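== chain A ==
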Amino acid sequence: MVGIEVLLAALLLGFGGLGLWQLNRPLSAEGNLIVSDVPEGSVLLDARGPLAYRSGHLPGALRLWSRDLLAFEGEVPGMLASPEALAETLAALGLDTARPVVVYDAGTGEDAPMVTLVLRAMGLDAYLLRGGLELWRSNGGDVTTELPPVPRPSSATLTFDSRLLVDAEGTRRHLAENAVAPLDTRAAPLYLSDHLDGAVNLAASQLLPAGTFPRWSELDQLLERARLTRDTHPIIYGDSVAQAAQAWLALAAYGVPHIHVYAGPYQGLVAAGLPITQVVAQAATSTRTSSVCWQ
Partner candidate 1 sequence: MTTSPETLDLRGEICPYPLFESKKALEALPKGTRLIVLIDYPLALDNVTRWAENAGHTVVEVDTVGASEWRIVLERG
Partner candidate 2 sequence: MLAVEAPVNWLTLLSGTVVGLAFGYALQRGRFCTNTGFRDILLVRDSTLFRAWALAVVVQLLGVTALTSLGLLVTSVPPLWWAANIVGGVTFGVGMVLAGGCSSGTCYRVGEGLAGSLLALIAFGVGIVAMSQGALAPVQTALRNTVLTIDGQAMTVANLIGVNPWWVVVPITIAAGLWFWRSGRSSYRSGGWEWQAAGAALGVVGIAAWLASTASGRAYGLSMTGPLRSWFGFFFGGNPNIDWGSMLIVGLLLGAFVSAAVNRELRWRVPKGERLLQSVVGGLLMGLGAQLAGGCTIGHSLTGLSVLSVGSVVSTAAILLGAWVTAYWMFVRPSQQLERTIAQAAD
């Protein structure tokens, strides 16, 4: 039965080689979240603040500052605005599910990941523009101060995905079901002083250093160090939604399928009375594994 053996050997080498290629290609190959060009018929969104927008933006880009998606009047400032308020904001910009949306910021990853995340949670077909305004400029792209025509408000009904963006109650429920791995994306010293029970630390600045992506294998190493794999279901939180969104972007681009992001700052979790570990002694590296597959 030499035929079968040759066939199996060829298939085996083929799929082994495919794996090798997949593991070592740059992240830019991941096209379902990040785009390098603005596709025809898409809506452009500038996620930077009003001053930056006025001093120059991509032609035709509408303005949606990431801060406009937050609420500052509550007990904990910086929580994500209510789904109704978000739907209203997005409808006023004329966004609907029919056209893809491309979001950019200065290229720092400060604003665009969060706007992309919120748009995706609202069911929109949102992508992030690789490199932001900086890369656009250096590639010789046009920048204008001319304001685009005021968009016609859309009448699309947008539904909020409460699995992608979870509130404190949702976080508590996920933790109780023991199905998620809390991921703290704040800087290491903050994590070391106190964090959510059972959380591992992977700073957003490591996952998305200055808005650029590490290679697959480097990300692999980072996740390995934090005892995460693409199989774990992380629940991400940070100092702000914007910080958590950076980690979300990196993990989602990397192919982690089930990600939850806490829709508020870490202080919101503390205020909601979620179990917090106060670390007195020096850094304890967590060696207990949760859902990493050894077997």
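In this text, a residue touches a chain if its C-beta (ideal position, glycine included) is under 8 Å from a C-beta of that chain, and two chains touch if they have at least 3 such contacts; residues count from 1.
The candidates were selected such that all candidates are chains of the complex that A comes from, given by their letters.
Owing to the predicted nature of the structure, the values given are computational and were not obtained by experimental measurement.
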Which of 1 or 2 touches chain A - same complex, any copy: 2
Touch list for chain A against partner candidate 2, complex: 1, 4-5, 8-9, 11-20, 22-24, 32-33, 97, 120, 123-125, 163-164, 217, 220-221, 224, 229-231, 252, 255-259, 285, 287-289, 292-295
